[in-house]
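The structure appears right after this line, and notes come after that.
What follows is an incomplete set of chains from the complex, kept in their original frame.
Chain nomenclature is as follows: A and B, assigned in order of appearance, with residue numbering initiated at 1 for each chain independently.
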Amino acid sequence: MVIVIQCADKVGLVATIAGLLQGQNLNIVSMREHVDAIQNRFFARIEISKPVDANTLENQLKAALPEDAQVIVNPNPVKRIIVLATKEYHCLSDILIRNHFNTLGAEVLCVIANHATLQDICQRFDMPFHLISHEGITKEAFEAELDQLMQQYQVDYIVLAKFMRILSPSLVEKYPLKIINIHHSFLPAFIGANPYRQAYERGVKLIGATAHFVTNQLDEGPIIAQQIIPVNHSFTSKDMVKAGKEIETSVLANALQLVFDDKVLVYQNKTVVFE
Amino acid sequence: MVIVIQCADKVGLVATIAGLLQGQNLNIVSMREHVDAIQNRFFARIEISKPVDANTLENQLKAALPEDAQVIVNPNPVKRIIVLATKEYHCLSDILIRNHFNTLGAEVLCVIANHATLQDICQRFDMPFHLISHEGITKEAFEAELDQLMQQYQVDYIVLAKFMRILSPSLVEKYPLKIINIHHSFLPAFIGANPYRQAYERGVKLIGATAHFVTNQLDEGPIIAQQIIPVNHSFTSKDMVKAGKEIETSVLANALQLVFDDKVLVYQNKTVVFE
């Protein structure tokens, strides 16, 4: 069972937490702790061996910790997620395969897309697919429809698997730290559109991809994971896109695994990742 | 013996070059060729087994190739270089060590610095050290002195090994594609000052370094090599600087080796690197 905690730092937090667990004869199988000395912030992720009543322990911990403490005991071990996509298959397919074989650490409830391209692959996995076209309607109308649909599901996370629409602040605000995006560059390089074209024109020797939580600043949310691959002069812009897709798939899979394992804590636009 | 060629592309260039070499009974030990189809540009690096008269072969190749052809036969195998530094020891020391043991592929003629900090380490290697302080004088005066000193040596390359002064366009123009800089970030991310602070504040999961030729656009010259290392939430800004120094040393060493081996060709702000 997992326990995730963050609060203002002070002397004795580990003793308080460990003492409380020991008092219930709970063995700590694994404990990761981090103090951000500049922000004066304490972060911890603890695994205990025996199941306990989550609500009770959560309340006990909150009572023992500083007032601002965020405590989650036994977060949903299999997250409920929705995937948003457009036309590109690589990230979505990888998620569908892992979902199908129960190795995703999450259950994909449905896929929503603004194009019909990926309907077929979803159907092959018996995955509910909702088409919401953005064409011929306002952004507000599009997002209202999208939000209404998403509200029907009780979701832990929304994964933007190459979803090519920028969400409005008003929609993003409804899902704080619940929307995960894969950005096709090594942020903060090449923010915005056509990063591979930018990378090609700049003549870079590495290209990357970044998985991050979505906030209201475009491509500026807390970074979860980043990876790169070498490229060289022989890569056309198209070759970079192709190589980029491999790394996008890989880094999104890695980030989702970390998030679904409750190893990612967020504070002040940065993540603590207890790998 | 190495031959480096670049020119406008057209049908039969390889045949022309290879035929000319065969006519002199020269065996091609290694040949790397690249055509930039968008720029319509041909690049080649050829190693032949027997020594020949460089001037003659150079003229023969130029006569046989398109008018704009740049041909270098048997470039100086041991480059003559000057290293510019400020206070940080890591890149300079690595260069001094390799120079001392004759594995740099170049001969360091002298070190010039705007602080006295690194004088001692240079003296330990019997390396001429020139101090040109930038304090109390104008940038023009500083650079005039620097240039005058550099002109006394016949150099192939000038290496900025953590030299913390930005050179004026007028000085840079005198040494086209001869000045190599190590930039402490994964360009084009974090252009300019304090990249590690920027990286820390952005919460990136990788930091990098970039070796590039210096042109008049700050941090915008042709990239030779880039590398990254993973970082995480436990890294302070200072830890990132420390990790960054390792990668700076490594990427500069790698870039210098490529340049000194005549494996780097430049065209239109991009490099072709025949690794």
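Before moving on, here are some points about what is shown:
The working rule: a residue touches a chain if its C-beta (ideal position, glycine included) is under 8 Å from a C-beta of that chain, and two chains touch if they have at least 3 such contacts.
Every value quoted in this text rests on a predicted model; they were computed, and no experiment measured them.
Of the identical chains in this model, 2 are shown in place, and the full complex in the file is built from 4 copies.
Keep in mind that, in the parts below, only the chains that are shown with their structure count from here on.
Between chain A and chain B, the centres computed from C-alpha atoms are 40 Å apart. Chain A meets chain B in the complex at residues 34, 36-38, 186-190, 198, 202-206, 208, 222-228, 232-234, 236, 269-273, 275.
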